[in-house]
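Take a look at the structure set out below.
Only one protein chain is missing; all other protein chains are in place.
Labels A and B are assigned to the chains in the order they are written; within every chain, residues are numbered from 1.
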Amino acid sequence: MKKYAYMALIGVLCLAFSQFLIYDYAPTERTMGYAQKIFYYHLPLAWWCFVSFFISFVSAILYLFKKNMCYDRLSAVSAEIGFLLATLTLVTGSIWGRQSWGVWWTWDPRLTTTLVLWFIYAAYLVVRTMAMPNEKRAAVSAVITIIGFLDVPLVFFSARLWRSIHPAVFASKGGGLEAEMVHTVIFCVLTFAFIYIPLLAFRLKQVQQLQSMETLRTRMLYEEN
Amino acid sequence: MLKTALLIAQKDLRLILTRSAGLSQALLLGLLLVFLFSLSLQTGEKLSPQAASTMFWLSSVFCQVLIFQMLYALEEQNSARVGLQLLPSQVQAVWLGKFLAGMLLLLIAQVIFIPAMFVFLNQSLGFYLFHACVGILLTDIGICACGSLLGALCVGQSGKESILSIILFPLLVPLLLAAIRLSSLGLADLSEIPSVVDHAEILRWHGLALAFDALFCSAALVLFPFLYNGDDS
Partner (left out) sequence: MNAIQALTYANIAIWLGIGAYCFFLAKKQSEMDRRLNSLILQSKTENDA
């Protein structure tokens, strides 16, 4: 766990340096002005949200075939953090949209995909709290994760096709970044790696310890009887 | 596997259609939704085809949640589920059987929802009727494939209807987008369609629905055994 603590420290330092990059180094965008700087956190949040759900997806598949509870724990923890990052992505995306386009929400394919993923993983987290045997909960959660993740490309394409019948009033966010902006966004993505990985490791350790404690408690109760 | 699936579908349909409650609960829910939504209209006001088809699909999806919850609840008494699992056939036959039964029940319900939509929401038959019918069929396949897989997930849980709804509805978003677009074309006459409809666009929506069906039917065949096993909750 020590290496994750050092990673978190590096993350905090990188976060401090990223402030300089965002507000001093990166130029202000011509049309959107200062509001465009939300992008430097919005994109890393979205990126790590999808990485988190991908980790959850892979762990779920590994659990179903190997039946090792450590994969279930990893899947659950990644989904939890992915849910947090998806929430923050949606909130920052909405604020940026309100400022740039005058609307809190639009049928942008990326925002729509994130929202659908948010709903799927919210349902996943609800299922995790339901009272059922651990193995059944793990199997049910794994199935939800797998089909939720498989749905993602379909949601993206359907939202894009839907938007094409309602002509796009809003310009695409991503076009034409200057070099300094690209450097800043890459640095911010790496900074969030140093925040995401320690969070994941710490929460995973916590869940593992909780399960070990439950096992110990059950064994003690059994021996008592 | 197909023979077992057909037997299971036959058994389920016989049990549901011969009982007094049967399909009526699911049907009434759908009809009530259409009727209550019609309260939002002024006298003589016509709802847009897109809004009407959205309402139709919302009613269908809520109806489908109740249908699959009902289908899987048939085996909850007296551990009858274990009996099904002991069948000398692949367990996916249960998924397929429930899927076929659910599909037929949903089609019966939709046959009643469509006239209700015309009556309460002031709709009429549109130009692209054939494409709309193909769209309805493809969407029903996708909805039932998902419903049959996820219905197994909620067996024996308290609050199973709500948990099934909150898992199912986000998954169905791409399919519902295709369904709403295609069925709205079946309600809109030529004067209401703003420009010449691109046939390539219609084929893309059909393609999307077909891709959804293929993906979720394959996923269901792989994942169903993990959900429908001997564990009692």
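What we mean here is this: contacts are C-beta pairs under 8 Å (C-beta built on N, C-alpha and C of every residue); 3 or more make two chains touch, one makes a residue touch a chain.
Just so you know, these numbers come straight off a predicted model, no measurement behind them.
Every shown chain touched by the omitted chain in the complete complex is listed here: A. Checked against the full complex, the candidates A:L84, A:V126, A:L177 or A:I197 give a single residue touching the omitted chain, namely A:L84. Which of A:Y6, A:F20 or A:Y34 touches the hidden chain is settled by the complete complex: it is A:Y34. In the full complex, the hidden chain is touched by chain A at residues 32-35, 37-38, 41-42, 45, 81, 84, 87-88, 91-92, 95-96, 98-99, 195, 199, 202-203, 206, 209-210, 213, 216-217, 220, 224.
Going forward, only the chains that are shown with their structure count from here on.
Averaged C-alpha coordinates put the centre of chain A at 31 Å from the centre of chain B. The touching residues of chain B, counted against chain A in their complex, run 146, 149, 153, 157, 163, 166-167, 169-171, 173-175, 177-178, 181, 201, 204-205, 208, 211-212, 215-216, 219, 223, 226-227, 229, 231, 233. For chain A in complex with chain B, the touching residues are 64, 112, 116, 119-120, 122-124, 126-127, 130, 132-133, 135-136, 139-140, 142-144, 146-148, 150-151, 154-155, 157-159, 161-162, 164-165.
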